[in-house]
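Notes follow once the structure below has been shown.
Here the complex is missing one protein chain, while the rest keep their positions.
Entry: subunit A
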């Protein structure tokens, strides 16, 4: 095994370069002026305009109405990401709890119905979803942005599998200890699911954060713009001979990267801790 080491390291180093260099280029390029970038292309070395670019991006009021700043867009994205993650976890845990622990007719059939919706991407049902939200008058609201996407087949599936692996004796012990269905869920199942919750939280936060099509359909009001839309918006301003604000687009892209990275770093420590304490 020892003889393999240099080769292993080479592969790892190459892999790291492959993954990291686009991000490094984005970060570095965002510190040059737009004209610079237009003239010299992408850059691997830092330029002198980093601070002002980020400041502009975060605070300048842009868009047609002049109401939306980078900070605002970032906040919208965070609301969307957190709303998605928390909502999906709550819904899918409750659904999985019902499916696993309560005996009711057609439970298995229902589960498979839910599960098959995994196969249908959002785009397939986007028209009816839009119609419903429009009918309910929820266009241009956070509710309209978040609620229609909360039912999660993936989450339900994962939690169902997890609950099935919890030994029955725990439920029996809890029943003898006088814990009803709600107590058992709160006192035993939720603490046991910590690792699962952390994993799903990461996945769902990033999923919500990266939403593009749905927010674009649901919101026309610029106050609800997310970062993903903001990046696009900047590059669309190609009027006459004006140079697009490449630097700002890169800066926004870098900013858009940060929160998911923070989430992963924070929850990963929980996640790993949970995995190493794997007893049920």
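Please note the rule applied: a residue touches a chain if its C-beta (ideal position, glycine included) is under 8 Å from a C-beta of that chain, and two chains touch if they have at least 3 such contacts; residues count from 1.
In this text, contacts and distances are computed from a predicted model.
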Name of the absent chain as recorded in UniProt (options "Anti-sigma factor antagonist", "3-oxoacyl-[acyl-carrier-protein] synthase II", "TonB-dependent Receptor Plug Domain" or "sn-glycerol-3-phosphate import ATP-binding protein UgpC"): "sn-glycerol-3-phosphate import ATP-binding protein UgpC"
Sole residue of A:8, A:52 or A:177 that reaches the chain not shown, by the stated touch rule: A:177
Residue in contact with the excluded chain [from A:188, A:217, A:243 or A:264]: A:188
Residue, one of A:121, A:137 or A:167, that touches the chain absent here: A:167
Residues in subunit A touching the chain absent from view: 167, 169-170, 172-179, 183, 187-188, 191-192, 194, 277, 279-280
